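Presenting chain A:
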Amino acid sequence: MLNPQDPEVDGEMKQGHKKFTSLVRPRGVTSALAVATAALGLSSCTIPTFGAFKGATTQGQSTFHLFQGFALASIAVGGVTFLLLFYVMFRFRKKDESIPKQTHSNVPIEIMYTVIPIIIVVILFFFTVRVENKVVAVSPSPNQRVTVTAFQWGWKFYYPATNTTVIASGNTYPQLVLPQGETTTVTLVSKDVVHGFYIPAFNFSRYALPGFTNRFDFNPTTTGTFIGRCSQLCGLYHSEMLFSVKVISPAAFSSWTASQAGKVTA
Partner candidate 1 sequence: MTLTEEKKGESDHGQAGHHEGPSGLYRWLTSTDHKVIGKNYMYTAMVFLFIAGGMAMLIRTQLASPNGHFVSQQTYNELFTIHGSIMLYLFAGPFAFGGFANYLVPLQIGAPDMAFPRLNALSYWLYLTGGITMLLGFLTASGAAAFGWVGYAPLSSSTNSPGAGPDLWIVSIALVGFSGIFTGVNLVTTIFYLRAPGMTMFRMPIFTWNMLVTGLLILIAFPVLTAALIMLYADRHFGTVIYSVKGGGSPVLWQNLFWFFGHPEVYILALPFFGMVSEIFPVFSKKPVFGYKGLVFATLAIAGLSTGVWAHHMFTTGTVLLPFFSALSLLIAVPTGIKIFTWIGTMWGGQLNYKAPLTWAIGFIVAFTMGGITGVFLASPPIDFATHDTYFVVAHFHQVLFGSTIFAGFAGFFYWYPKLTGRMYREWLAKLQFWVVFIGFNVTFLPQYLLGLKGMPRRIAVYSPTDGFTFLNQISTVGGYLTGLGFVIFLVNMWISWKRPVPAGDNPWDGYTLEWATTSPPPSHNFTSLPPVRSTRPTWDRNHPEHADYKSPHVTEYAKKEVSSSEG
Partner candidate 2 sequence: MKVEHKIYLGLGAFFSLIVIIYWLWAGESGGATMLLASALLGLVPGSYLGWWAKRMSQRPEDVDEPTVEQSSGSIGAFPTYTIWPFVMGMGAFMVALAMVFGSWTLVIGFAFIISAAISATLESKRGGVI
C-alpha cells in the first residue's frame, strides 16, 4: 500500500487527477468515466474493494484493479441511469387529463446515448485486453512446474522436478504448495468430466477439460493458506471437491520439495 505522506506518490496521484479534470469538462457520464479510467490506470489504494479479493498473485492483483475500474465505471453509468429514471418517475407524475406534447424522437439525444456507451465500451475493452494478456501469459521458463489433475471428486498435484505427488484422500483435502515471488506454471488436465480449478483468493479459475491441456502461471505475492474449489458442476459430490493452496517462501518451498522428493502423499 502506498504511503500518502510519500511526496512522490502524492505528486503522481495529484498529477493524474489534474490531467483528467483538464481533459474532460465535467459532464455526468464522461467525468465519471474519467474517474474509472484513472482507477484502471493508476494506483487503487483509496478505492474500496467492492467485496472482491485483492488477489494473492500478480495476475490476481491485475484482475482486481480491473474489477475496481469496472465497478467505478458501472457505479457512474448506473448512477446516471438511475438518477434519470428517478427524476422522470417523480417529475412527470400524472397531474391532469391534458395530453402532453407528442415527442416522437430527438436525433441529437439519440446519437448521444448511442455514442457515449460505445466510447465507454471501447475504453473498457482496451483495459480488458491489457489485463487479459497479463493474466493468460505463460512464461517460457518458469521457476516451478506443477501438473494438476482433476477427477471425480478430488485433485492430484504432481511436481515433475522432484517427482512429488499430492492426492486427495478421505476427509482431508489435498494441498497445493506454491513458492512466493516465483513463477509457477500450472498444467491442468481432467481425468473424467469437466471440472473448474478455482482459487477465489487468486481471482482465477480455469476449466479442467478432458482431452485438452490448459496452462497458466501464478506469481504468488503473499504467503498464507487459501481455499480452492471446483467451480464447474462435476457430479454428485461437486460441493465437496475442495483443496487448499499454501504459499510459502522460496526457501521453505525448496526444503519442502527436498523432503517430499519421490513421495506420494495420499
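The candidate set was assembled so that all candidates are chains of the complex that A comes from, given by their letters.
Keep this in mind: contacts are C-beta pairs under 8 Å (C-beta built on N, C-alpha and C of every residue); 3 or more make two chains touch, one makes a residue touch a chain; residues count from 1.
Bear in mind the structure is a predicted one, so any value in this text is a computation, not a measurement.
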item	value
Complex member in contact with chain A (any copy), out of 1 or 2	1
Partner candidate 1, residues of chain A touching it in the complex	50-53, 60, 62-64, 66-67, 70-71, 74, 77-78, 81-82, 84-85, 88-89, 92-96, 98-106, 109-110, 113-114, 117-118, 121, 124-125, 128-129, 131-132, 135-136, 192-194, 196, 198, 200-201, 203-207, 209-212, 214, 216, 227, 229-240
